[in-house]
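Note that this complex is displayed minus one protein chain, with the remaining chains in position.
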Amino acid sequence: MRIKVINPNTTWSMTETIGAAARRVASPGVEIVAVSPKHGPASIECHYDEAMACLGLLEEVRQGEAEGVDAYVIACFGDPGLDAAREVARGPVIGIAEAAMRAASYVATGFSVVTTLQRTVVIAEHLVDKYGVRGHCRRVRASDIAVLELENPQSNAYRTVLDECRRALAEDGSAAIVLGCAGMADLCDRLGDALGVPVIDGVVAAVAQAEALVRAGIRTSKVGDYARPMPKAYAGSLAAYAPTAD
Amino acid sequence: MRIKVINPNTTWSMTETIGAAARRVASPGVEIVAVSPKHGPASIECHYDEAMACLGLLEEVRQGEAEGVDAYVIACFGDPGLDAAREVARGPVIGIAEAAMRAASYVATGFSVVTTLQRTVVIAEHLVDKYGVRGHCRRVRASDIAVLELENPQSNAYRTVLDECRRALAEDGSAAIVLGCAGMADLCDRLGDALGVPVIDGVVAAVAQAEALVRAGIRTSKVGDYARPMPKAYAGSLAAYAPTAD
Amino acid sequence: MRIKVINPNTTWSMTETIGAAARRVASPGVEIVAVSPKHGPASIECHYDEAMACLGLLEEVRQGEAEGVDAYVIACFGDPGLDAAREVARGPVIGIAEAAMRAASYVATGFSVVTTLQRTVVIAEHLVDKYGVRGHCRRVRASDIAVLELENPQSNAYRTVLDECRRALAEDGSAAIVLGCAGMADLCDRLGDALGVPVIDGVVAAVAQAEALVRAGIRTSKVGDYARPMPKAYAGSLAAYAPTAD
Amino acid sequence: MRIKVINPNTTWSMTETIGAAARRVASPGVEIVAVSPKHGPASIECHYDEAMACLGLLEEVRQGEAEGVDAYVIACFGDPGLDAAREVARGPVIGIAEAAMRAASYVATGFSVVTTLQRTVVIAEHLVDKYGVRGHCRRVRASDIAVLELENPQSNAYRTVLDECRRALAEDGSAAIVLGCAGMADLCDRLGDALGVPVIDGVVAAVAQAEALVRAGIRTSKVGDYARPMPKAYAGSLAAYAPTAD
Amino acid sequence: MRIKVINPNTTWSMTETIGAAARRVASPGVEIVAVSPKHGPASIECHYDEAMACLGLLEEVRQGEAEGVDAYVIACFGDPGLDAAREVARGPVIGIAEAAMRAASYVATGFSVVTTLQRTVVIAEHLVDKYGVRGHCRRVRASDIAVLELENPQSNAYRTVLDECRRALAEDGSAAIVLGCAGMADLCDRLGDALGVPVIDGVVAAVAQAEALVRAGIRTSKVGDYARPMPKAYAGSLAAYAPTAD
Partner (left out) sequence: MRIKVINPNTTWSMTETIGAAARRVASPGVEIVAVSPKHGPASIECHYDEAMACLGLLEEVRQGEAEGVDAYVIACFGDPGLDAAREVARGPVIGIAEAAMRAASYVATGFSVVTTLQRTVVIAEHLVDKYGVRGHCRRVRASDIAVLELENPQSNAYRTVLDECRRALAEDGSAAIVLGCAGMADLCDRLGDALGVPVIDGVVAAVAQAEALVRAGIRTSKVGDYARPMPKAYAGSLAAYAPTAD
């Protein structure tokens, strides 16, 4: 089984962190292909970044279809381009926010999301509604740390995120934490040990979920809303991205 | 890894069907323990049956804790006793309705549930709300076949369920089918081949989901609402079921 | 008219408190039969306790049908076994949470629930959604007092509950209080006098509601979802609980 | 106990029908005062009629406060002026739509409303949301009969309503019927006998509910949103309607 | 184009403030007719005031139909009589709460409403649900200032409202303010300058919205729920308000 984990930002050091987390959770025999697009934003922190990241992300999915990929993980907590990617892919496509929030709902009646900058909170809030976990998500919290600062050893990211998690448990009545950024993947185990509740990283949750669906033989429905994009012309520099007949 | 699959009704032939489906989806090295309680209803088709099935079901979970079980699947589409079982268990506990409906929401924007008798529809409808998939579930449909008739070779169950699935695709605008009874597990592949859309059996979906959570290191939160039941006295014939201190 | 008030825990001193509250509100000529099951938990404080209490509770309803009972009240704020009891009963079955929350919605646009231990809060929250009073219920609050401590004269229960009610009025913008445990029935009048807003005990609300429905000639629909359980075999020690034909 | 049942339209023959239904359900010793305002619409079939009916309706509540009334019933299925009446009244004020829909939710998991003209459907739909019974109400149906035609012996109203109820049971999956007009009160018993499911008239349900709340000592909260209107000047012909200090 | 702006209270000094705000936003060539009814409450601060204000308000709409009015604005933040007015009018009828909240949702993902007295909060909350902006409205806040005090130069209204707006931005995570009373129209620009976020006055928003709909040729549908009231008799002093055939 081959799972392609796409970090839709172009910071390869983060892609490596993500890939390592993915490989730790994958079963023996599952190949993890962790990539970043060649084109796009260095980090994704607003709707504009998300929209611009879709081009490279979808190109990776298109290539994946030629490479025999069985399932995809979109490793950015806003789950950008998820529905579009599902139209392109035959196997399942899993967003890390989607997988993490649903995983939390299996093991706690209430969880909090701890994300990066304040302006990403509204993006996560919309996903809470989209994924039907409003009844489980007690609050989405920002830790006020920029995405790329998570990689900066000087940034004290672990401490900052830990403190916000502690506030979440104390104030929100939550019994689990969802980490709101793929760049927090390597903080997950330490946070879990420190907090004594499930701390869920979306990369881990999504890779396990993708493998589970493939194993269960469940693939993206190609009837209806996730059918392949209809062939048509694309103008200008996007001509190469035009959907083609099989 | 050991996953205990509990068929909460006492019809062991159905338990065997369920166990076989579970074993087909489990990874190498995952042990499936498929059981039925000794006490309880032969089939579960209403709220009363559900309530009465909890006693034996929860006893199996309590025993599982002593047996080193890593995760549990409750193999009845009403997901009876799910929250209570989570209080008892340290590992994740997955209901088949929960897992199947969420699996469908990863691969289709709209699905239909095809269940057994008309009176089970309202039970499934409540689960649609509980699991936050109201936006995805287009309709819950009865096929008007009793649970135990699924096991009767004379009952023409496959044909009856297939016809209802076809109506679902034609009338509901759905792109995937969720089978609304654990007893349909062995119909799943044939239905999928005949219909050309994902057909999701809850046993398969739940076992894969349980394995995924264990692999991801995600266990039931023992803080808050799913903490272990507090020790106390139980009177009369239920004295042996009283929660005890660890 | 005969109303059977079932305290689903097995602490008879609490049953007596409940029965006394029921008799105070019942009209002349209405007979109150207040009982506890012989088998089951001494108090109900989590999902496991709820699930285990159903056996004895439903047995009392079955007996009630033979005893000419006109309506039932389930006197535990989690309303355990409510749907199952409605399948068994011909007359109306009223849960005290259901009746209390709806009564509050007739006399205030916003109310708070004050319950016992923190872990019962999520149970009440789910009932808020089930009964459609999310728009009215401003908050569910725990007073951090165990159910059986309500009966302990040393526990200072009145004061603890009063303080939590005062916080509810001050912080939640509520104009009424719903007491979240049948064991608080005898605190209700004193709290109402002290607070100057409606304080609603579920036992009182449910008995009045049950009487109202009987008087109005409104009984449980035996068509559809609350039809009698279908006759079938139950295995082992539960054989005697199997539904039978009329 | 004195319950004032206010038919907010000015058709006294309908008020008599309503009063008779109210008296049949009231307990011995409960006095029913059934009235219509002197000013206002002959029937209420749209938002404009509703708005205009409030003047007379609220005047009746104001007078009721001077007459020692313990509870009020607003006997029009749109529940016009309900919140305003609650500000004026010290005892509970019950709308017949509110009481009927909630009564239905105690005895069936799904009900249909059968009302008069098509344009009243949207009014009832809004009440379904306001009263939190969206999960129970399967459909609101018009029988295309004008309100005053219900009183016309030539109108064949019983047959028309019966046919619509039969369609509701067959097509909506409902197990109970709520009658969507106070003018249908005298059809209720015949319909129930013919249909074999609970048929709920709002006048009966509301009077029983009002009596239950009074008996339970539950009155309108005078703190917060239902506090008495603040004294102030009203201009012109409405000067006499100005709220005054107690 | 002629837009009639109806202040449903009878305080003409407020009507003048409202009219001035309306004229500032209207395009050249748009005539603003700002009126108060002759009959009704001096201010509208509770459901009773709202219900009583409908008589005069609807009379103004009826007269408007004879005067060639193209659109109406109801200039009270509770939007009293809105649905009834739409039945009477051929052109669009816009409530100021409706227009202001929707305008805010075009320019911010989260806004707070700052209204007058605490008891108007629940009225605004219900409108938040009615207009489908629950996902955008973070909180409705009272500034604890009575409506007519807004006109009192001694009342320090500007300062009081400004302080509440500041708390809204700091505590609610909002990015825009909706002013919750027509009497705040002349505070809007100063507040916007001081706060640096959009501050939206309903009169301005509604007049612009009304003009936009007229310009777009969009009028009230006279089919279905907003069809003209059916002709019928009204009794007593309301006889002159009876709907007539065209």
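In order of appearance the chains are A, B, C, D and E, and numbering begins at 1 in each one.
In this section, a residue touches a chain if its C-beta (ideal position, glycine included) is under 8 Å from a C-beta of that chain, and two chains touch if they have at least 3 such contacts.
Computed from a prediction, not measured in an experiment: that's the story for all the values here.
All shown chains touched by the missing chain in the whole complex, by label: A, B, D, E. Looking at B:T15, B:T109 or B:S221, the residue that reaches the missing chain in the full complex is B:T109. Residue in contact with the omitted chain (choice from E:I44, E:L57, E:V133 or E:M184): E:V133. From the options A:E87, A:E164 or A:E211, the residue with contact to the chain not on display is A:E87.
Touching the omitted chain from subunit A are residues 10, 37-43, 45-52, 54-56, 58, 81, 83-84, 86-88, 118-119, 122, 129, 224-225, 227, 229-230, 232-238, 241-243. Residues of subunit D that touch the chain left out of the display are 118, 121-122, 129. What subunit B contributes to its contact with the hidden chain is residues 109-110, 135, 173.
Here is the rule we go by: only the chains that are shown with their structure count from here on.
Chains that touch both subunit D and subunit E are the following: C.
Each of B-C and C-E has its own count of C-beta contacts, and the greater count is at B-C. When subunit A is fitted to subunit B on its Cα atoms, the angle of the rotation, on a 0 to 180 scale and to the nearest 5, is 180 degrees. Centroid to centroid, with C-alpha atoms defining each point, subunit A and subunit E lie 44 Å apart.
Multi-chain contact residues of subunit C (touching two or more other chains) are listed as 83, 86, 109-110, 118, 122, 129, 135, 173, 224-225.
Taken pairwise by the contact criterion, the protein chains fit none of the simple patterns, being neither a path, a ring, a star nor fully connected.
Counting only pairs that meet the touch rule, the chains in contact are A-B, A-C, A-E, B-C, B-D, C-D, C-E, D-E.
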